[in-house]
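A single protein chain has been removed from this complex, and every other one stays in its place.
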């Protein structure tokens, strides 16, 4: 009994290969996480365990999919950058998108108990995702800047908002107080009313998280005279840097290398 | 600090709306499940618990995404059919694909312990997915036939293969014995050597699983005289039917209704 | 000297095959024809020679590209319908679009002198085009209805407008007078002021032009007794019918046949 008669239905699958020599960015975003974080009683404005869980998933993503050269995460979203010349699944958009969002979702639930040992998952959280092509490196850098600026704006607002709410204001009062305020005003408010120096808050909250491969020196074993024998290898690393200015990129020139 | 300067990077997101008045099929497929099922020691050729888990995920999918009108599953794959006129996320392909594959993956791990209470998940399984548009109902029917014929072909082969292997043949010997055999030969082999009537094997193995909404009559409460007060409601139902012939579809004319 | 080193640039050409089992409509539209028709002093509201030229081009299109099953033209636009199952250039959108719009443009200029023997072409007119897929026959019918309703609305308005202008009104006065009028009002105006019965105007103006293949009986030669030997062949034919109602389609059931 051959199946060939019906195989014509495969012809309806569109060719969705992404254009060559474009950087590929996959952004994953929590779906209905406003409600999910309320149900699971996340710390506000930032839940360190939840961010650590997101970062742990991102590290596993880079181990599983070596074509990812950089990842940037903030709140319940993560962006993964694939190198310009990647041939991962022949650059098929649906394959890349579905594998990334599926594996990330799977990891999130699989690792949950490691980060929330005393808080069972009530409902399975899930994510949406999208794939975007960027034709030049400088636009990928602008993309990352866009996300980190967003991280800053949101975090500063949320920090103020939750301090006000925790100090007794209603949600509406807090929103009213913050309406139209600038960066400087918010820093002032935090310092004057709550003695908080925004710049001293943990970098993971203010800057988000960068995941990348870095050289690390490891002691393999000791030689006969007891001196350590070392080797350098690439290890997936998490840091919380400014990725808007050139400093980080100058120090890590190999991460986003343009083909010449 | 406005973010508008960098928002131009959003313009690189392609419009991926699926064409109107096409049926949408999302097929999800286990990734590296050959290895996963070996690691987790699934029963061969079919693991009833694993199939029940898949079906339970599909039922939850239909509860979560009401635009799914029918789902068909076999082995580690599931196809979800959205009605022709669905406006779910404005028919955006990436949204639909990522949400479906993410939620299915999340459910699979979340529900794992209910179906395998004594077998911990060692690594997080994940899925890939694709979205296909079909312009006519008769082609959707051909799509489903294609999948059910495939189910039959694979299941019959696997049933023979694993019976031979369990009876002492090597993998290679089993493959050699089955090379070039027809449906009739395989049925003969199963009956002669192992006393198995293939047609009597559980329908879930031979036919796969259909998930759809069906009318069910429920007793709401009893009235004053002790007679049941009933109501009819739509309930997501799992069955194992032939969906190649017209019988099932004639009995359930509302599932795949064509717009007129 | 091999060229293979640079052939990688061909990989940037996207696969633009149109989805199978969809009707393909190519619509061609005059570009800047408002100015072109003024420069070339076309009769207003309708120039019979110009419409005959458009129709002659459409007939040649159907001779050149036999996969066109029907064409509908009005004013400076023409729609060409390819059958659902056409494999013309493997359904590649750019090939179909570019060949159609190029050949139509070429024909228009090539045939110009046959329809305007005393009026030289001052500048080369040209056209834009688009390709649209329709998944069902009934939507193709709605597409054609859309175009013929548009023909009616525009022609009725233009007939009134130009009668008013020719009778001495300014452009602005004519526009003011017609603002907000309904079909009935416009028919009344034509009849009362100009003695024109709109329904009696030439069908080509009111209904546009249909181009299709029809059976025609031809005398091949006379037999020995002087009686004509006839044969039936398909010939590209132009007519001006109502294509909104079922009559024309019932009389020509083979033109838009749905695959079963």
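Letters A, B and C name the chains as they come in the text, with residue numbers starting at 1 for each one.
Keep this in mind: contacts are C-beta pairs under 8 Å (C-beta built on N, C-alpha and C of every residue); 3 or more make two chains touch, one makes a residue touch a chain.
Everything numeric here is computed off the predicted structure, so don't read it as measured data.
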I'm checking contacts with the chain that's been left out. Which of A:133, A:149, A:163 or A:189 qualifies? A:133
Would you indicate which residue among C:94, C:167 or C:193 is in contact with the undisplayed chain? C:94
Hidden-chain contact residue, picked from the options C:153, C:171 or C:216: C:153
Residues on chain B facing the left-out chain by the touch rule are 8, 11-12, 14-15, 17, 19-20
Name, in rising order, the residues on chain C that touch the hidden chain in the full complex. 1, 3, 6-9, 12-14, 28, 31, 94-95, 97-99, 101-110, 121, 123-134, 139, 142-143, 145-146, 149-150, 152-153, 182-183
Missing-chain contacts on chain A, rising order, are 19, 21-22, 133, 135-136, 139
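Everything below uses one rule, namely that only the chains that are shown with their structure count from here on.
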What are the two chains with the top count of C-beta contact pairs? A-B
Relative orientation of copies chain A and chain B, as a Cα rotation angle in degrees, nearest 5: 180
So the centre of each chain is just the mean of its C-alpha atoms; given that, what is the distance between chain A and chain C in Å? 54
Just the number, please: Cα centre separation of chain A and chain B in whole Å. 31
List the centre-to-centre spacing of chain B and chain C in whole Å, with centres computed as mean CA coordinates. 47
At least two partner chains per residue is the criterion; list those residues in chain B. 133, 139
